[in-house]
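Missing here: one protein chain of the complex. Every other protein chain is in place.
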Amino acid sequence: MSKLRVAVLGAKGRIGSEAVRAVEAAEDLELVAALGRGDKLETLAEQGAQVAVELTTPASVMGNLDFCVRHGIHAVVGTTGWTEDRLGQLRGWLADFPGTGVLIAPNFSLGAVLTMKFAQLAAPYFESVEVVELHHPNKADAPSGTATRTAQLIAAAREQAGSAPQPDATATALDGARGADVDGIPVHSVRLRGLLAHQEVLLGGEGETLTVRHDSLHHSSFMPGILLAARRVPTVPGLTFGLEHFLDLG
Amino acid sequence: MSKLRVAVLGAKGRIGSEAVRAVEAAEDLELVAALGRGDKLETLAEQGAQVAVELTTPASVMGNLDFCVRHGIHAVVGTTGWTEDRLGQLRGWLADFPGTGVLIAPNFSLGAVLTMKFAQLAAPYFESVEVVELHHPNKADAPSGTATRTAQLIAAAREQAGSAPQPDATATALDGARGADVDGIPVHSVRLRGLLAHQEVLLGGEGETLTVRHDSLHHSSFMPGILLAARRVPTVPGLTFGLEHFLDLG
Amino acid sequence: MSKLRVAVLGAKGRIGSEAVRAVEAAEDLELVAALGRGDKLETLAEQGAQVAVELTTPASVMGNLDFCVRHGIHAVVGTTGWTEDRLGQLRGWLADFPGTGVLIAPNFSLGAVLTMKFAQLAAPYFESVEVVELHHPNKADAPSGTATRTAQLIAAAREQAGSAPQPDATATALDGARGADVDGIPVHSVRLRGLLAHQEVLLGGEGETLTVRHDSLHHSSFMPGILLAARRVPTVPGLTFGLEHFLDLG
Partner (left out) sequence: MSKLRVAVLGAKGRIGSEAVRAVEAAEDLELVAALGRGDKLETLAEQGAQVAVELTTPASVMGNLDFCVRHGIHAVVGTTGWTEDRLGQLRGWLADFPGTGVLIAPNFSLGAVLTMKFAQLAAPYFESVEVVELHHPNKADAPSGTATRTAQLIAAAREQAGSAPQPDATATALDGARGADVDGIPVHSVRLRGLLAHQEVLLGGEGETLTVRHDSLHHSSFMPGILLAARRVPTVPGLTFGLEHFLDLG
C-alpha cells in the first residue's frame, strides 16, 4: 500500500516540530515537506503532498489554505483565530474544489474532545452537572477555555432536552463557594503547583454519579488526533469544524 | 395532556416497590395497577394499562409478557434469565402484534449504561485500556458481572477497529498484580468495607488519559432509567435489548 | 476478661439507636443501660456503667455530665453546642474527680478526623493547597462546616510553619471560579444529586501532588470512632476535645 503523502506547515514551532516527528514515525504516512516561515508553498505541489497539516499563525493561515485548496491538497488546521468571515471565505474556496477536505479543530486532544462529547451526551440524563478544572498556578484565566466551552455545551444539551434546573438548596454560602456560573452550570477552578491540565465533569442522579475526567500531561497528546485527522480528511470533502466529527461516536 | 397509564408487575419486591413509588411520584405517569404474586393479569386490561413494568422472576416473566403483547400493552422488563430460546419466542409473539414494544434491560442504571457505552466509543482511540471495579467485601464474585461485560465490550470495539495490542513491558510481576485478563483487557477488583458498587474505565494515550467512573450508591439509581424506558417504549415497536438503545447517543 | 460496661444516653435518637446496636455487637463491650428522654440517670450508677456515651441535646448534656463525673463514670460526648463557658464548667467538675475522663468530639468519623489531621501535617510541605467538598443538593450551607474547619486548620499549620503565600497567577476570572477564600485556602463546594458527603484536600508541589479524600456514605461511619473512644476514655483522665487525640498518630 502506498503511504499517504503529508506536509507540515509551521514545522519549526513547538507543536509543528512534534508533528514532523509524529508523521515520520507513522508507518502509513510519508513526510514530504516540512515548511517554516519563508519557505515556498510551491514545494507542497512539487512534492505531491496529499494532506497539509497547518500549524502556523492567524496571519499566514488564509494564504496557506488558499494555496492548498487550489491545488487539491486536503488540510488539517490547528491554527486559531477563526471568525465567521474567514470561515465563509474558506467555504467559498472549497465550493470551487468540491473534492477537497479541510478540518479545523480548536483541540486535537482526543481525551478533551471525547470528554466534551460525553458530557453533552450524558448531561440530559442526570439532574445535576458540575465541572471542576484543575491547572498549574501560572495559568492566567479561570475557568479554562476548555471548561467554559464544556459547560456551554452541557447547558445547550440540557436546554435542548428540556432538562429541569439543577437542584440546589444552598441558602448560606461564602462568596465563590459554589463556583462560577457558566450558562447555569457551576464551574470550579483549582490552581495547584504540580498539576498540568485536568478536567472533571461530574453528573449526578438518583442514587448514582457518573464522572468523566481528562488528564493532559503533555502537548504530545495532540499528535494522535492530528494523525487521525490527516488519515481521514481526504475522505471528507468540504469544511469540517471540530475533531469530534471525524470520530465514530454513533 | 393525559398521563401515560403504567402498571407494575412484581410490585412487592425490593425494586418493584420502589418502582411503584417512582411512578406515583412522576407527574406525567399514572399508576393504574401494582400486581404482586397471585394477582390477576386481567387487571392490566381492565385498568387500561398502556405500559407494564415487569420486575418479577424468570418463572413468571414469559406468561406476563405473553398476556401484555396479546393485549397491546408495551413492556419494560428488568427480570433476568433470558436465553436465545426465550428471546425467539418473544419475537414471535411481537411479530403478530407489530405495534407493541418490549424493552428488556440487564441494567437500568443510566450511569452504568453510559459508562459501558462511553468505554466502547473511546476504546479505539487510546493505546491502553484497563478496568478497576470496587465493591463492598461481601461480594462473592470477582470481577463483577458489569466489569466483565464492560471489558468484553471494550475488547470487541478494539478488535473491530483493528487496534494494536496494549503496550505492557511487565517482565517481573507478582501473581495477580496485573489483574484478571478479560479478552485482553486487564480488570482489577477492589473489595473494601464502606464501598457499594463503583467502576472505573481508564484509557491512556500519548500524553493524556481519560477516565470514566460510575459510582452507584443505592438501587434507587434504577428508577430514572425505568421511567425513561416506560415513557419511550410505546414509540419503539418490537423487541429492544439494552437501555442504551433508548438513549440519544448519536 | 471482663467486658467494659457501657451506657448510651439519647438511645432513641438516630445516632443513639445505632450506638446501642454497635455496643451490643462489640464482643468486648456490654450494654448496661440505654436511656431516653425522661429515664432516670440513677440507672447508670445502679447498673455499674463505666462509660456513658452521651448523644442527647445541648439542653440536657450538662446535667448528664454533671451526674457522670460525680459518679466516676467516664463519658464520650457527641452532643454539640459547646462554648468556652460550658467547657470551663466541665473542667471545674473534672478537677474534683481527677480519675474521670471525658472526651468531646465534634466528629466521630475516623475518616474525617484523619483527613483533617493529614491535611494539617502535610500542608507545610507543599506550595499549594485547596479543598473541594462535594455533597447532596439538599445541603443548605456552602462550604460545609467540615471543609471550613479543615481549611482553617490548614491555614494555621501553614502560618505556624512560615509557609509562603500560595502561587496563583489568575488575572482574569469569572466570579466564583476560584472558590471561597477561607483564611487564604480556596474551598470549592460541589452539590450533586446522588452524592452524600465527600471531601478532598489537594496538595501540590514541584512535580507532584498529594490528595487526601474522605467519602462518607452513611452515618454508621460514626460507630467505629464512638467505640474506640469508649474503650480508651477510661485511661485518659480529664477533658479531651477532639477524637484525634485518642488516635496513635505519633
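Going by the order they are written in, the chains are A, B and C; count residues from 1 in each one.
We adopt the following convention: a contact is a pair of C-beta atoms (placed from the backbone, for glycine too) under 8 Å apart; a residue touches a chain by one contact, two chains touch by 3 or more.
All figures in this text were calculated on a predicted structure; none of them were measured in a lab.
S.K.: Could you tell me which of B:K139, B:H218 or B:R231 touches the chain that is not displayed?
M.R.: B:K139
S.K.: Check the options C:A45, C:M62 or C:A122 and report the residue that touches the missing chain.
M.R.: Considering the complete complex, C:A122 is the one touching the chain left out.
S.K.: Under the stated touch rule, tell me which residues of subunit C contact the chain that is not displayed.
M.R.: 109-112, 114-115, 118, 121-122, 124-126, 161, 203, 205-224, 228, 247-250
S.K.: By the contact definition given up top, give the residues of subunit A that touch the hidden chain.
M.R.: Residues of subunit A in contact with the hidden chain: 194-196, 215, 217, 221.
S.K.: In the complete complex, the non-displayed chain touches which residues of subunit B?
M.R.: 126-128, 130, 132, 134, 137-143, 166-182, 186-195, 202-209
As a working rule, only the chains that are shown with their structure count from here on.
S.K.: How many degrees of rotation map subunit A onto its copy subunit B on CA atoms, rounded to the nearest 5?
M.R.: 180
S.K.: Give the chain pair that accounts for the most C-beta pairs in contact.
M.R.: Per chain pair, the contact count peaks at A-C.
S.K.: Would you mind pulling out the distance in Å between where the CA atoms of subunit A average out and where those of subunit B do?
M.R.: Whole-Å distance between the two chain centres: 33.
S.K.: What are the residues of subunit C that contact at least two other chains?
M.R.: 194-195
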